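So, chain A:
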Amino acid sequence: MDPHLLAAAAPITSTSGGEALTFWIIAPIAVLGALGMVLAKNAVHGALLLVANLFCVAVCYLLQDAPFLGFVQIVVYTGAIMVLFLFVLMLIGVDSTESLVETLRGQRLAATVLGLGFAGLLVFPLGKVIKGQPAAGVADVNKAGGGNIHAIARLLFTDYVFAFEAVSALLVIAAVGAMILTHRERTGPKPSQRETLRRRIESGAVLTPVPGPGVYARADSADQRPALPGGSNGLVGGAPSELGPGGGAAGGRGDDAGAGDAGDGKAPSGPVPATGPGAAGGAAPVGAGKGSGL
Partner candidate 1 sequence: MTPAVAAGAEGGAVHYAAASGAFSLSWLLIALPLAGAAVLLLGGKRTDKFGHVVGTVAALASFVVGLVIFFTLVGRDGSDRAVSQHLFSWIPVNGFQVDAGLLVDQLSVVFVLLITGVGTLIHIYSIGYMAHDPGRRKFFAYMNLFLASMLLLVLGNNFLALYAGWELVGLSSFLLIKFWEYKPAAATAANKAFYMNRVGDVGLAIAIMFMFGTLGSTNYDHVFTAAAGGAIGHGTITAIALLLLLGACGKSGQFPLQAWLPDAMEGPTPISALIHAATMVTAGVYLIARSAPVFNETQAARTVVVIIGAVTILIGCVIGCAYDDIKKVLAYSTVSQIGYMFLAVGLGPAGYALGIAHLLAHGFFKAGLFLGSGSVIHAMDDEQDMRRYGGLWKYMKVTWVTFGLGYLAIIGCPPFSGFFTKDKIIETAFDKGGTSGYILGIVALLGAGITAFYMTRLFLMTFHGKARWSHEGADAKHPHESPTTMTGPMILLAIGSVAAGALFVVGGTLQDWLAPVVGEHGEADHVLSPTVLTLLTLVVSAGGLAGAVLRYQLRPVDAVAKPDAAVSPLTVAARHDLYANTFNEAAFMIPGNYLVRFLVWFDKIIIDGLVGGTAATIGGLSGRLRRTQTGYVRTYALSMLGGTILVVGALLLVRAG
Partner candidate 2 sequence: MHTVPWLTILLVIPVAGAILVALLPKRASTLAKQVTLVLTLVELVLAVLATIAYEPDKPGFQFAQRYDWIKQFGVSYSVGADGISIVLILLASVLMPVVVLASWHEAEEGKRGVGAFFSLLLALQAGMVGVFAATDVFLFYVFFEAMLIPMYFLIGSYGAPKEQTQRSYAAVKFLLYSLFGGLLMLAAVIGLYVVSVHQLGHGTFDFAALRQMHIDEDTQKWLFLGFFIAFAIKAPLFPFHTWLPDAGAQSPTGGAVLLVGVLDKVGTFGLLRYCIPLFPDAADYFAPLVLALAVIGIFYGALLAIGQRDMKRLVSYTSLAHFGFIALGCFAFTSQAGTGAVLYMVNHGLSTGLLFLVVGFLVARRGSRDVDAYGGMAKVTPVLAGVFLIAGLSSLALPGLNSFVSEFLVLVGTFTEYKALAIVATCGIVLAAIYVLHLYKRTMTGPVVHEENKLVADLSLREKLVVAPVVALIVALGVYPKPLIDIIRPTVTATFTDVGHHDPAPSVPVAGVTTTGGHS
């Protein structure tokens, strides 16, 4: 669709010179980046494609005598904001990829049709209106103001000073707001060190440092079984309770008394549940788990 649209737009524009060349290189990349972001299955890919797109837009700014905005775009957008995006993406979990099956009936079709219509509505009349319209250009203004940055700064701190102040207040508020939003209110008393420790022990987490990636053995002790080849069920990098869909863990979970213990030593039981003590984990007294942990 886009080549078609661009082709439609081409005759009405008269590109020439370096700007035109750059534009015609940059513009398809921007559009492809945008499309890619929308279509990408993986969010991280999407983010990276967006970075590319934003970069192209920044180039467009530069092309149009707006160096300040262009660089701000690169620094703030492609730099800071997109990093923030990626940060949050990672925090949430990269692998929480969404299923691409549409759940809302007709949403995708309607969205496509409306999107196309909207694009058409924006592009065609615009093309009609702007055909052959001369651009005043901001080069003169920039020069008169002593360079683009100076000129913008003058405007910002004179005519738009109140807006500027308001926006800066907004930024501060946004920062505080973000803090408040992500801050978790403590509901109980602050746990003491002893409590923290006890909880950790009782939860049956690994007390010793976990071996680094690439190491199959997950403990030094000989009484621990090694992980299976491929480490698919290994404890590496995850809390034990989230793992182990195997029978041993299931057996452990079934009983509230033995829940913690089950995860402790026997969670990585794997395909041979009957042999390990994990099978008895459900019935095993608390003391047993503790003993092994200690």
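Selection rule: all candidates are chains of the complex that A comes from, given by their letters.
The criterion applied here is as follows: contacts are C-beta pairs under 8 Å (C-beta built on N, C-alpha and C of every residue); 3 or more make two chains touch, one makes a residue touch a chain; residues count from 1.
Please read these numbers as outputs of a predicted model, since none were measured by experiment.
A.B. asks: Going by the C-beta definition already given, which one of 1 or 2 is in contact with chain A within this complex?
C.D. replies: Looking at every copy, the candidate touching chain A is 1.
A.B. asks: Spell out the residues on chain A that touch candidate 1 in their complex, using ranges where they run on.
C.D. replies: 104, 107, 110-111, 114-115, 117-118, 121-122, 125, 128-129
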